[in-house]
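I have placed the structure first, in the form of structure tokens, so that the comments after it can refer back to it.
Apart from one protein chain that is not included, each protein chain of the complex appears where it belongs.
Now for chain A:
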């Protein structure tokens, strides 16, 4: 995956894959897309058929939806092996229990009877070259045999690499490149997992912020999705932090109207260009300016939310499932 620089050229292209996909695949496609939400350099083209559509088991990845994920970027893992997942599960379980017993991350009444599971996530990648994504879950071992044998999921995190060609070229064989980490669950658990990974694989996590530029790309792409029906409004949140008091401006537009605006802006089928994204956002801002005389472009776009997914500048995202009839 590219680093998050603004490309020199004014137009970039992304293939629009939403034609012919099932609703679940559409949502998962968005998940895939958002991890490569940076418009690539002009030479780069996203292949028509991604691994996602071929290999993914819908059941297995359905749990990724409807959750809020906090994003982190991760440096390559040294001497990580997919064949050792069992061992990693054991070591990480032991580590977590030990740390919690030390009292470093104890919450009152916390159940120390936990189990960690590592598993691969097939299909969550862009090209064949991308390393497989994998999933880590902390489960509480249930006391009652009648309950679900697996126990309740306390924390989930997954590591993936989508279209990481540029990075993969630069890294030596000992390293596994999975630059995106998504976590859902208690902060304390995320910190513990992070510590173990950092110690074991000599890597480093840093919180991933999503800047306004990328948020507007996401808003445009998600608005572009053809939906059977709209569940939520399309909403933008701008923040004006300066001045004696902070001011938040929430601007929600009916999703059908947002789609109509996008369709009016969008020219070439099957691709999304920088100019279209800019024009889309510009139209929304000028409609706002006409009423309120406020230049939204002078403020900070902090959050975008559509029926498909939502993303916040602090690196929290959520992909929703649209139940189509």
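Everything that follows uses one rule, which is that contacts are C-beta pairs under 8 Å (C-beta built on N, C-alpha and C of every residue); 3 or more make two chains touch, one makes a residue touch a chain; residues count from 1.
To be clear about the criterion, contacts and distances are computed from a predicted model.
Chain not shown in the complex: UniProt lists it as "Centromere protein N", one of "SKP1 component dimerisation domain-containing protein", "AP-4 complex subunit mu-1 isoform X1", "U4/U6 small nuclear ribonucleoprotein Prp3" or "Centromere protein N". Screening A:63, A:78 or A:292 against the full complex identifies A:292 as the residue touching the chain left out. Of the candidate positions A:61, A:168 or A:253, contact with the hidden chain is made by A:253.
Seen from chain A, the chain kept out of the figure touches residues 233, 240, 242-254, 257, 260-261, 264-265, 279, 282-283, 286-288, 290-295, 298-299.
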